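Only a part of the assembly is drawn; its chains keep their places, and the rest are absent.
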Amino acid sequence: MAPMTDLVTFGETMLRLSPPRGERLETTRDLTVQAGGAESNVAVGAARLGADARWLSKLPDSPLGRRIVTELRSHGVRPDVAWADADASRVGTYYLEHGGEPRGTNVIYDRADAAITTVEPDELPTDAVAEAEWFHTTGITPALSETTAETTTALLRTAGEAGTTRSFDLNYRAKLWDPETARAAYEELFEHVDTLFVPRRDAREVLDREGGAVEIAHGLATEFGFDTVVVTRGLEGAVALHDGSVYEQDVYEAETFDAIGTGDAFVAGFVAERLRGGDLPAALRWGSATAALKRTTDGDLAVTTRAEVRDVIEGEGGIDR
Amino acid sequence: MAPMTDLVTFGETMLRLSPPRGERLETTRDLTVQAGGAESNVAVGAARLGADARWLSKLPDSPLGRRIVTELRSHGVRPDVAWADADASRVGTYYLEHGGEPRGTNVIYDRADAAITTVEPDELPTDAVAEAEWFHTTGITPALSETTAETTTALLRTAGEAGTTRSFDLNYRAKLWDPETARAAYEELFEHVDTLFVPRRDAREVLDREGGAVEIAHGLATEFGFDTVVVTRGLEGAVALHDGSVYEQDVYEAETFDAIGTGDAFVAGFVAERLRGGDLPAALRWGSATAALKRTTDGDLAVTTRAEVRDVIEGEGGIDR
Amino acid sequence: MAPMTDLVTFGETMLRLSPPRGERLETTRDLTVQAGGAESNVAVGAARLGADARWLSKLPDSPLGRRIVTELRSHGVRPDVAWADADASRVGTYYLEHGGEPRGTNVIYDRADAAITTVEPDELPTDAVAEAEWFHTTGITPALSETTAETTTALLRTAGEAGTTRSFDLNYRAKLWDPETARAAYEELFEHVDTLFVPRRDAREVLDREGGAVEIAHGLATEFGFDTVVVTRGLEGAVALHDGSVYEQDVYEAETFDAIGTGDAFVAGFVAERLRGGDLPAALRWGSATAALKRTTDGDLAVTTRAEVRDVIEGEGGIDR
């Protein structure tokens, strides 16, 4: 029998290209390259916190495609990649320019027609999904193409049939689709989801929900039958509804070096702790602490350790003498 | 007939050499090179906001002189340079060491005998000044040498005769001359100036003015017949007097990456908006917003866009999803 | 009457992204960004050698599109860009990994669906072409899309009607089309071309020519009525046929830092000298010397000066005491 995997995620990972602090994309000569993608961010974060994590995707069989795999693998994630013809496919790319008040951080996506937009279930090791304890994907994946939407549904269905816990982070991207289209797609997927992560803002603007986080969570859980709904509220922290109980979690204050990937780090910490048997409040703490640590480092990834997360939760830090 | 230019500026541009953050000039091994000079800063800022801008100066015909032209041109400014013999002239240089409380930012000028100190009107396309809508220079230029002082006067006179709006930013530099000498020189030039930009501190310490910004503006306008006086007050914002009316403008809060060039960015935004037909309050908003954006980026230049300035004025920002 | 332009080029310019020497794309964390494209390389090279040069293209109205314009403008080229909607278009990109025997230099194109693929003549200042002395484009442009092929024909036609000299560099790219398709397209364009630049290898493999460079030149000139044919032969130098005379030109030896852009530098030097009234042998010398200088510097562009080219031709160099 194949070994059980803790976590499988599915989605696009891009090359993230960013100029040095204080420089503009329009004039820079230097770009830092890193791998970034919501689902692989979660896989990396969880793997670093002890989960055995795999990540499914499709990439060109080129140095650029392998560049992504190389970085993810370094953090202990096992990539399961459908390799596309290098000459007939491309890697999604995004450019990130760090801002500073009153200039916003600027993200420019160049992801159209990335290799993943053609990924079909039979190119992927769907067994891995069935054998995993947890499957995670986000609302970005179905937005990439009709094919990825169908593959997302197929994988969620596979997971459901196998009893794999399925989580879904709404992650609405206004550059990929409009709220109405997105909402329709989300709602079709919701029946296959056990745990929903949703920013309060997206719940309001995309899912047309009203009221506070608790009210939103109740509404969604009732309507779609989620086992767990986690509503994130930026600096106000998160609220979770699970088995009829409501749990609140504050954010841990952080000196932000790079905010990108904070939400994925939250999911990573949450899922890693659930996989180790932690209860909801513990999972929220792990999510929140992992997110805080993520903010202190460069890049999409939560490059941290169990010990560091534990120190944050227990309120320890500072310089070691 | 030659095409109308929006803006012509005249002055020295130097090579700005700065070590990495946290490093001292005394021990550094790395310097970043950028072009910096009050008048070309204004030309670049205005050009980026849509103005057709030219910049008049004198430089050695060497890689170092061309280094400056190369950078200015990249932002759309048209440099009109009197090229001096490379072996018999030099480029002005300034070293900038970023500070941090309680250590001040340190600027070391090495600009004596720069090529511009010998510039005479007949080396410059004075037609350009006559054909422009707006001519701008600063109180640094006449401080460089007697020759630059005379050329400044000549160009202002040319502008005045042609009906070109003339603005002047006091920009007192204690390392170039003492307050008394400066004051005498300024006052001779004032008769050729329509719009005066003056920091409140300089108004007090160099022009011997007393009272608040409004009082200073009234006094100067009355005495020298300025069309517009803009008094800047650092973090307290600016005050403008125009046609007998007083306008106040707050600063837009900014996370400062590099404060050098803030004042020039203000002038650039102000002039660019005036050139597009904006009224005084609009010009003040554009000046203030451009200045705030400048503070978030490295270097003397306001590397920004009309859309970004508009977003600041309209209070929008943040990460684009 | 609008001022006469020396040179107009038309084509795609990409962002060139390259890791440091000795590093692989597959593992690098740092990329240098530069602008690169055959036709803008020629415009930059010629502008630096004194030509008044414009470059026509289409780019997204985004920091990435402006990044390209910024760099070209810095060298004195005037870009005439049709700006595409930033959200609905992309910039062509290419990744360059420097090799070293026995590992080849690796170029990965990510240029599909770049903004230029939709460029139509009425988006471009065709007047500029008509008013120019010289118009240059390459065999890459018609390979990008049917639309660019048609626009190329239209611009060549406009140039021809206006008496503008038209040059064309074959520049066959195997990743864009196959030899047969390319040949057919080239041959349709040839009737609109005065000066043809063609590598001997492409003449053989794509145009099905046989024999040596001189024989190839004669054959092409006879068949298509070119005024001038320049056949380049790598390290063996170039051969030109003009008015029935044959001219040979050796390469100037160079310590190669970066070979990309050598052919474009050759064209730039050749055209710049022709525009100044130089005869064929002089133009070949300028082309060859500019190409040698290009090889010594990083990037696609021939960042050099008239004085440096002259020194190479006259055999001077070395350290200045």
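We just call them A, B and C in the order they show up, numbering each chain from 1.
Just so it is clear, a contact is a pair of C-beta atoms (placed from the backbone, for glycine too) under 8 Å apart; a residue touches a chain by one contact, two chains touch by 3 or more.
Keep in mind it's a predicted model, so treat the numbers as computed, not measured.
Complete-complex copy count for the single protein sequence, taken from this structure file and not limited to the 3 chains in place, is 6.
By definition in this document, only the chains that are shown with their structure count from here on.
Fitting chain A to chain C on C-alpha positions gives a rotation angle of 180 degrees, to the nearest 5. Note on chain placement: the centre of chain B and the centre of chain C lie 39 Å apart, centres being C-alpha means.
Across the assembly, chain B contributes residues 74 that each touch 2 or more other chains. Of all residues in chain A, only 21-24, 26-27, 99-107, 172-175, 259 touch chain B in the complex they form.
Interface residues of chain B facing chain A in the complex, by the touch rule stated above, are 74, 252-255, 257-258, 289, 292-293, 296-298, 303-304, 308, 311-312, 316-321.
Chain C contributes residues 17, 24-34, 62-64, 66-67, 70, 86-87, 90-91, 93, 95, 97, 106, 108, 110, 112-113, 175 to its touches with chain A in the complex.
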